[in-house]
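A single protein chain has been omitted; all remaining protein chains appear in their positions.
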Amino acid sequence: MENAVREKAKGLLTSGEVKVVIGWGWNRNGTRTTPVFITRPEDAGRLVWNPLCVNNLSVYLTRKFKDIQALGRPAIVAKGCDIKNIAVLVSEAQVKREDVYIIGVTCDGVVYRQELWKGELTPNIMPTKCHNCDVRNPHIADCVIGDRSGFVPPEAPAGMVFDRIKALDAKESAQRWEFWIKEFSRCVKCYACRQVCSLCYCERCITEKNMPQWIETSAHPRGNLSWNLTRAMHLAGRCTFCGECERACPVNIPLNLVNQKLITVVKDAFDYRSGYDASAHPPMIVFSPEDKENFIK
Amino acid sequence: MNNLYLPHLATIEDIYEEAPDVRSFRLVFKDERLRDTFDFKAGQFALYSAFGLGESTFCIASPPTRKGYVQCTFRRTGRVTGGLAEMSIGDVIGFRGPYGNHFPVDDWKGRNMVFIAGGIGLPPVRSLIWNVLDRREDFGNITIVYGARTAADLVYKNELKHWAGMGDVRVVETVDPGGETPDWKGKIGFVPTVLEEAAPSSKDAVAVTCGPPIMIKFVINALGKLGFADGSIYTTLENRMKCGIGKCGRCNVGDIYICKEGPVYTAAEVKRMYNDF
Partner (left out) sequence: MADKFLKRENLGRLIDSVRNGGARFVAPAIDARQAVYRAISGADEVTWDYILPRNSFKDYLFPQTEVVAEYSIGEGGVEIRGRELSPKDTVVFGSRPCEAASLASLRSVFTWDSVDEFYTAREDKTTVVTVACTNGDEACFCTTVGLSPESVAGSDVMLRETADGDFSVTAITGRGRGFLSAHSAAFEDSGSGSAQKPLFVPEKIEGVDISRIKERLARKEHYDDPVWAGLTRKCIGCGACTFVCPTCHCFDIIDEGTAFEGERRKNWDACQFDSFTLHASGHNPRDAQFKRWRNRFMCKFNFYPNKFNSRGCVGCGRCIRVCPVRLDITEVMEEMSR
């Protein structure tokens, strides 16, 4: 399968259909995968595909990466879950569907964090998203590489994130508040969560707006709370639960809990799940007479 | 504890509207002792604060030869400058400084002086101009070439008139094409071009230029054509600064910390620097 990805990339580069293939490659020691940008057909052999390929490379399709755009039309190697983000980018007019060639790869799951890899993919090292994945066969792509997965996601979503949300929901709101204050208090304002997220594509993030200063820049509990809550709100109805922010967070804040909770709320309120349809529009920015919310009508 | 970040308090004694969105403050320190002892040199800068909004870097626009007050001139561009612009006479602001190096005025004794500035680049040069004028006998011919986008954008309009009327100072004013008013008497054209036309002699002369980076670049070229050596051309680099004292790691161009070793440099020094400004 890895070879098929390489062949595809080589073909696309040789024909000139794309100028760069964004994919995963090995680090120097061959122990971790890392994003690579292949511009010459003869380098296509550097591409890899395995359960360590956790990064959601769709972030490199956003406008922040001007020097990648300068390379020319990209192809991107993408798992189904990565493609969800591309779908959102297309629906929000950040990327034109025809401007990117999607090499979809069928997937049996990845590790939650690369450090956990001991040579074998076992369910306990897979993130919640993989346990419930309905896009192991990429849903939007220009070509799909790999054998069809026969995986059927469980009826009721399962996995650590859902368990923890259930446990939190069962608590008093004061306790929940306390839980989040404690979690967010660790935040160091490194903005890795924002930078790694392809849906955080604002060129001037609200944290950088200082007239007025919406969010205090200090990493004290007050500043952290406003940052983390604001970011969550800006992703409501858009986040696809790809999990990159939580993976990137150096202080292990369980951002997936926030994200999945919002996803569930949006699904219940608007019957909408982002990332499945590139022509759909996120519910937070459209009004529809079918909206369940009475206050809108 | 010696607190490097603790500003002095200064009262706004007067405010001058210089141009749209540009104003000057005449500041006196609240601490009376400091009023008499405060000393600085032309070319140095300070951090001015609007409490609650933050600090901003401006040069000291008054000359060191005038004691008892300092003046700054700033353009309203953002949070801090916006806050300062709202202030009135009698309000109190913070002042940390003076910081940075300075123009080597003493080394220039006996030389002819050419000052070239664009837009809001005149304030640091103003300090120097008055410094030189207050010691007029130490210097030869004085030429000032100053331009702005429009006639309204010229700062220190009265002082320009005053200097021009002194008799022994040549003042050439210019505005960018389209920026003139019907009664505009100065030149029309970009500063570097006007400078070349004015053609001050490079013999025994020192040139000082401040303004937008792109203007500085072309002015240095023009001065070269007029025969000025890179070592006789001085300018200031205005990188973004926070601490002003070589700690915060923000203002560097390569391993040169502009807030400590600058902001004043010769064109020769600038040309040796990393391409990072």
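Residue numbering begins at 1 within each chain, and the chains themselves are lettered A and B in the order written.
Please note the rule applied: a residue touches a chain if its C-beta (ideal position, glycine included) is under 8 Å from a C-beta of that chain, and two chains touch if they have at least 3 such contacts.
Keep in mind it's a predicted model, so treat the numbers as computed, not measured.
Novice: With respect to the chain omitted from the figure, which of A:Lys19, A:His139, A:Arg164 or A:Lys189 is a touching residue?
Specialist: A:Lys189
Novice: Considering the whole complex, which of A:Ala232, A:Ala248 or A:Ala280 touches the chain not shown?
Specialist: A:Ala248
Novice: Mind pulling the chain B residues that touch the left-out chain?
Specialist: Interface residues of chain B facing the absent chain: 1-7, 9, 49, 51-55, 77-78, 81, 92, 94, 212-213, 238-240, 242-243, 245-250, 252-255, 257, 260, 272-277.
Novice: If the hidden chain were put back, which residues of chain A would touch it?
Specialist: 27-29, 31-37, 55, 59-60, 64-68, 114, 183, 186, 188-192, 194-196, 208, 216-220, 223, 244, 247-248, 250-253
Methods note: only the chains that are shown with their structure count from here on.
Novice: In the complex of these two chains, what residues of chain B are touching chain A?
Specialist: Of all residues in chain B, those touching chain A are 78-79, 82.
Novice: So in the complex, which bits of chain A are touching chain B?
Specialist: Touch list, chain A to chain B: 210-211, 213.
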